[in-house]
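Every protein chain of the complex appears in place save one, which is left out.
On to chain A.
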Amino acid sequence: MNMISFPPRRPRGKVHVPTVTLAHGGGGKAMKDLIDDVFVAAFDNPLLAPLDDQARIDLLDLAQYGDRLAFTTDSFVVDPLVFPGGDIGKLAVCGTVNDLAVGGALPLYLSCAVIIEEGVSIDLLRQVATSMAATAREAGVKIVTGDTKVVNKGACDRMFITTTGVGVVAAGVELGAHRARPGDAVLVNGLLGDHGAAILGARGDMALQSPIESDCAPLQGLIESLLKSAPNTRFMRDPTRGGVATVLNEIAEAAQIAIEIDESATPLRNEVRGFCEILGLDPLYLANEGKIVAIVPPDEAEPAVEAMRAHPLGRQAAIIGTVVAGEPGRVTMRTIFGGRRIVDMLVGEQLPRIC
């Protein structure tokens, strides 16, 4: 009997065109090729490779890290897609990794959904995927499942990415804003506002060439060493959009405490100060992508700062303020000038002043 001989299995797909077209979202060969050539090749890991509809993760494997699953999701729509110090891909990994880490979780797995506008160049897509992969490696997480959609020109702004992350919280780690008490120290791990200033500068509508780079970075390592030195850390949050001022207000509101920060202790890059000065912006409201605000009991404040300073992402760590007995929900600042002012929630977006 003659055996039917099948041709050898199709080799991994390749994209041969310079830009994404609607065909890449059609579910057929073009789409398979795109996913293979761009994403699977970059993310490269055994959980993703079978390209099943879901990634399956061994529970026993997870349980070795702790006793609770942490789960978060975030979408990234930054303009421009590539900016000094990073790009949308790096941002999409850091953002979700940091959202897990500030809850005290060890980030382990990510999913990644990409919505692409037709016409985006494959090179750009490759650059973004490569940077996601590199950042994931740096953060010790694996991108194990994903989704790709291509939409009509004009239906989205070149590329949106949504990442969802899974992590595990170690037994005994218990973080919450409600644990803050008067006397606690308010810490940050470094210079504030770099991301916001970098993005505004890179957009170019300000006609300002700024040499400022985004601080975009995955923080799980820094947070791990912080928690080791300050095991009673009360609470952490990453001050992304809305900046440190917004996060402090959220903490003060949630915990019904008052916070006073000291302007002269607030670490700012000179370039960021100058940038804000020119545009009439307040650096406290600028976005950060590699920063945390931590509330730490007074006796652990110094060890916490030292631990952060010993880490490459925390060299300029500082105690910027304290939890005080004051009107609940109120954040105030001692200005460098010796005055005092209220640091409120921002209404809408910060817009540059004219004179």
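Convention: contacts are C-beta pairs under 8 Å (C-beta built on N, C-alpha and C of every residue); 3 or more make two chains touch, one makes a residue touch a chain; residues count from 1.
Keep in mind that, in the parts below, contacts and distances are computed from a predicted model.
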| item | value |
| --- | --- |
| Options "2-oxoglutarate synthase", "Periplasmic phosphonate-binding protein", "Hydrogenase maturation factor" or "Carbohydrate ABC transporter permease": UniProt name of the undisplayed chain | "Hydrogenase maturation factor" |
| Residue touching the undisplayed chain, where the options are A:Pro46, A:Gly172 or A:Gly339 | A:Gly339 |
| Chain A residues touching the omitted chain (full complex) | 205-208, 270, 273-274, 277, 279-280, 282, 327, 330, 332-333, 335-342, 344, 347-348, 351-355 |
